[in-house]
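In this view, the complex is presented without one of its protein chains, the others remaining in place.
The first chain written gets the first letter, and so on, giving A, B and C; residue counts start at 1 in each chain.
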Amino acid sequence: MLKKTAIENISQLAAVLMEKGTLLAPVKEVSCHNFAEISDPQKVDLKFYNTLMSPKSAFFPHREDFVKYKVGKPLSEAEHTILNLKPAFLFGVRPCDVKSFEIMDIHFNAAGIIDPYWRARREATTIFGYAYDINQPVDSADFYNTLGIYAADPEGSDIFMVKKDKELLLKSITPKGEKLLAELSALEKASSGDEKYYEDYIKKGKDYKTRFTCVDSEVIAKKIESIFDNTDFWTKMSAACLSCGICTFSCPNCYCFDICDDTLFGKGTRSRVWDACMFTDFTLEASGHNPRTQVYQRLRQKVSHKYSYHVRKYGVISCVGCGRCTRQCPVNIDIYSIIEAALKA
Amino acid sequence: MSFEPKILGIACNWCTYTGADLAGTTRLHYPQNVRVVRVMCSSRINPSFIFRAFQLGADGVLIGGCHPGDCHYNTGNLYARRRLATTKKILEFAGLEPGRLRVEWISASEGNKFAEVVEEFTMQIKNLGPQSKLKIQQ
Amino acid sequence: MSRIGVFVCHCGLNIAKTVRVSELAEFAATLPDVVVAKDYKFMCSTPGQEMIQHDIKQYNLDRVIVTACSPLMHEKTFRKVIENAGLNQYLLTIVNIREQVSWVTTDIEEGTAKSKALLNGAVYRARLLAPLTSRVIDVNPDVMVIGAGIAGIQAALELANTGKKVYLVEKNSTIGGHMAQFDKTFPTLDCSACILTPKMDNVLQHKNITMLTYCEVSGVKGYVGNFDITIKQKARYVDHSKCNACLACTEKCPGKGVSEWDEALVKRKSIYIPFPQAVPQKPIIDRESCTFFKKGKCRLCEKVCEQKAIDFEQQDTFIDVKVGAIIVATGFDLMDTKPLVQYGYGKYPGVYNSLEVERLFNSAGPTSGKVTMRDGKEPQSIAILHCIGSRDKNHHEHCSRVCCMYSLKFAHLFKEKTSADVYQLYIDMRAAGKGYEEFYNRLSEENVKFIRGKGARVTESTEEPGRLIVEAEDTITSKFMKIPVDMVVLSPAIVPRAESKDIGRLLNLSTDKQGFFMERHPKLAPLSTMSEGIFIAGVCQGPKDIPDTVAQALGAAAEALTIVVNDKMELEATTAMVNPASCCGCQNCVRVCPYGAPGFNYEKRVSEINEALCKGCGLCASVCPSSAIIARHFTNEQVLAEMEGLMEF
Partner (left out) sequence: MTDFKKIEENLKTEAGRLLKEGLVTVVLSYGKGFDENHPMPYAAKTIADVENIVFNQYCNYNMARYLVRYPQGTKIAIAVKAADSRAVIQLIQEEKVKRENLVILGIPVQGMKNPKTGEVIDSKTTCGLYNPVLYDILLGEEVHGQKNALPYEVLAEYEAMDKDARWEFWEKELNKCIRCYACRKACPMCYCDPCFIDQSKPKWADKAPQSPGNMMYHLTRFHHLAGRCIDCGECSRACPVDIPLYLFHKKVAKECEEMFNQKAGMSIEDKPVLVDFRVEDSDKILE
């Protein structure tokens, strides 16, 4: 099913979705866009390239409370956080970010460990993918093509959206999307011209080029493993790295967290809070020992995890080439360049 | 009910805490809003203690040390003076009422000054009303 | 999880009157980790202490909170109590609900509420306390006594007689202090010199006393048991190791200086000993008045000195000594009464202050003991004015304590030595000492005129030039009086020595409003100070008479002895330490520490604290940006937790 709406009427669609549940969509902040829970439908803003932070927080919030307890009281009195979720709509997700959810599912929603919080949110959410605007220039930091993702990949979305001039075309991809789209009576029916435009757009998306290097996941995994001990290489790559956490926090695929107990006036909360392997205390052990004290070790870990260990363990690279880490890096460290260099090293 | 502020006092062991004891020994009555933490020297006060106190819901913070020149540790309060002055400027620029943090030099023999300062500061904080800016909302 | 016991003291009604103690104990029992909470009438009494010890065992307590009086009062007591029950003494927390709650409020609601908050803070803090081990240090067996008046002399002799080595430091060129200036002492009227000079000689002869006259303490480092003192030996320009005290030099000297000893009533030589019985009996040169120093020639003293002891090139030198304890006995000054223009001191030659009068009576004084005034005449009528500058809110609130008695003594001596009429103008006659009231009664019978009223003004008589008029209100008859007299004697306020401020600063002694050194506790530790190992005796602590001064000196000697009698001692364990894993190497601690305790290990790039030098102020911990410094017993966590507890309710 394909439907459409004028972009200037997007707030009407937003209002309808808000009636049905929680709407998460890009809003304009001072100098960037970010996904946020919408309380005012007028705030939904699709004039963005990509959001500063990835949409992973929709399923994996920066802080997730698990248990509330009281100091000195038995464990049986502790309260576990139970999510009572309304249906949610994650609106305007770029194809590379949509892809990231699938990779993250491996960790939170696949055999082995099932994270009830991730799963509950994931299941409650309908994803509105949104193709990059192929009529605008690509950002120099992006390299999702390298990971086999294209500007207008509908895969993974429940509903996929492309921009047609001043209109937005919405195509249902999954049965969940189909059902929802059918319910959205505020939307107009698309014409056959729209159908064609949509199909062409998807095709043209393949020619909308980001940076690209031919990367075979097995090859790169092996290569990176082989240069593990090449300290010179990693030192050089990390010479500028400041060890801040912006690359990991903005990354759609980084999922490391820390379990924190915070108490105030005898009332405690146990929560999960994002952590970053670039922080010096990330690997600090209770004994005081820290196996990764050097910047190069930490950068090596990050790159190796995404491009080597993850491949070894799960068969896929844990990176979608969204370019956020490169764009946000205060010193312009570029993981794409590191991969290129690694292949040559 | 009228507003009864919670004030955190931090007093050095040698002067202000002893001075506060003297106020008691001489049975000077003053408002009971200040709860005193004893530290060895006013210089022990880490600026973060003060930020934390306000986060914990203190409506005011009163710091007492020896008079400059009379520090039990020679120069502790001279460092404290600079550090606390800077803390005050920071809180002020953040938008907290500057009157919520007060530093007083009260010697071991100034029980009456301790009582007076507590009385005055409590009034001042009552006039400022509850501190809700930094207080953690539970 | 801790097991905390809370023990709430009623202190009779001292606490229980304005704090509901049983409610406080019930409240404590509801707090997490508190396994037992009790209240009791007197927690510091033997049954109270035994209850705590019993409960420590019965409930297997690992933290004890005593909610009672100030920690400055009984922290040590209760530390002992829990230690004897097998708990580390630093696992005790005292909640001060007496001095800082019950005594400062009349409202039981307020008192109870604040006590709960304070107690809650203590529970938060107690959980995080750690057992600490006291440091044991070597103790230097020697003692330094600063000031060689009667207090210093007595303390020094007492200690020396026990076999301890004493350094007796005196800023003047002789020991003796004010007492050596007096003629008679009240109330017995025995001669001051007769009882003092034998002691001075004892000091000189004592093998255990190193007398350091004409010296000043210029630097103090270290701590109890191990003080490092730097003493400045001021240049005497006479080599005392050569001088044989023939005093030929003083005879020949043409220079004229002002005799400090005789309160500037006469001149003395420029090379001089202050008074005939001075100890040491060796002269010094007063640079200010010496002809050679002023004009570049003379050197008569050098010519007559057979010992070749005169040394015009002599410089100030510095002596370093190490001691285990210090007694401060720096004495007093009389308040300068010149600014009190209403009394005409310094303006009318007939107005004297009390020390000047002491010298007039003294047979070794400027008038050889004859009471004659500056004009050489014997006074026919004398007014003695009490409380000049003391008991006076405009100047010194305190009572100088000895003026009433010495004024009576003066009256007696005036009667004895002159035929003058003597008036006493007093506010109250304070004669609370052994034999004092009797002395007062005796004087009442000696035809001395007592007028209850403070001297208000001294003016010059317009009718009889040179005669003075004392104005006062007789508060018994409510009559305003004008008394014509020849001589007025002022009894100025007794104030601390001007230099005591510097000494206080060097030794970290607090002073009270008047500048007298503060004792650790006004009743229970009157000779100790807040600085461990430093004791005070005599008038530097507050005005007192000779018997009290001597008693304090003996007490201070005993206190000092309790320290130096042992070769080891325990120090508070509340020092700071560096967690090297967190140290960022900024060296802030090294920069700020007044004691040089932190040092930087350049190899490891971290700071390290020499705990022997650390006094536990915690400054380093607060300037440490990475929270690497742990100020034991006042750690960041402990302070933050206590704050949280205090702010909860």
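In this text, a contact is a pair of C-beta atoms (placed from the backbone, for glycine too) under 8 Å apart; a residue touches a chain by one contact, two chains touch by 3 or more.
Here the structure is a predicted model, which means the values were calculated and not measured.
S.K.: Since one chain is left out of the picture, which of the remaining chains does it touch in the full complex?
M.R.: Across the whole assembly, the hidden chain touches A, B, C.
S.K.: Just name the one of A:M1, A:L46 or A:V273 that touches the chain not displayed here.
M.R.: From the options A:M1, A:L46 or A:V273, the contact with the absent chain belongs to A:V273.
S.K.: Extract the touching residues of chain B with respect to the undisplayed chain.
M.R.: Where chain B meets the chain not shown: residues 47-48, 51-52, 55, 68-69, 75, 78-79, 81-97, 103, 105, 133-134, 136.
S.K.: At which residues does chain C meet the chain that is not included here?
M.R.: 582, 584-588, 591-592, 602, 605, 623, 625-627, 635-637, 640
S.K.: List every residue of chain A that touches the chain not included in the displayed model.
M.R.: Listed in rising order, the touching residues are 29-32, 52-53, 62-63, 140-141, 239-240, 242-246, 249-250, 258, 260, 262, 271, 273, 275-276, 279-281, 284, 295, 326, 328, 330-334, 336-337.
Methods note: only the chains that are shown with their structure count from here on.
S.K.: Averaging the CA atoms per chain, pick out the one whose centre lands closest to the mean of every protein CA shown.
M.R.: Smallest centre-to-centre distance to the global C-alpha mean: chain B.
S.K.: Which two chains have the most contacts between them?
M.R.: B-C
S.K.: In whole angstrom, how far does the Cα centroid of chain A sit from the Cα centroid of chain C?
M.R.: Roughly 73 Å separates the two chain centres.
S.K.: Roughly how many whole angstrom separate the Cα centroids of chain B and chain C?
M.R.: 29
S.K.: Any chance you could list the residues of chain B touching two or more other chains?
M.R.: 56
S.K.: Quick check on chain A: which residues sit in contact with 2+ other chains?
M.R.: In chain A, 264-265 touch at least two other chains.
S.K.: Given the complex with chain C, which residues does chain A contribute to the contact?
M.R.: Against chain C, the touching part of chain A is residues 70-73, 264-266, 288.
S.K.: Looking at the complex, which residues from chain C come into contact with chain B?
M.R.: 70-73, 96, 98-107, 110-111, 113-114, 117-118, 121, 504-505, 508, 510-513, 518, 530-531, 574, 592, 594-595, 615-619, 621-623, 631, 634, 636, 639-640, 642-644, 646-647
S.K.: Looking at the complex, which residues from chain B come into contact with chain C?
M.R.: Answer in residue numbers: 6, 8, 13-15, 17-18, 20-25, 27-32, 35-41, 43-47, 49, 52-53, 56-58, 66, 69-76, 79, 83, 107-110, 115.
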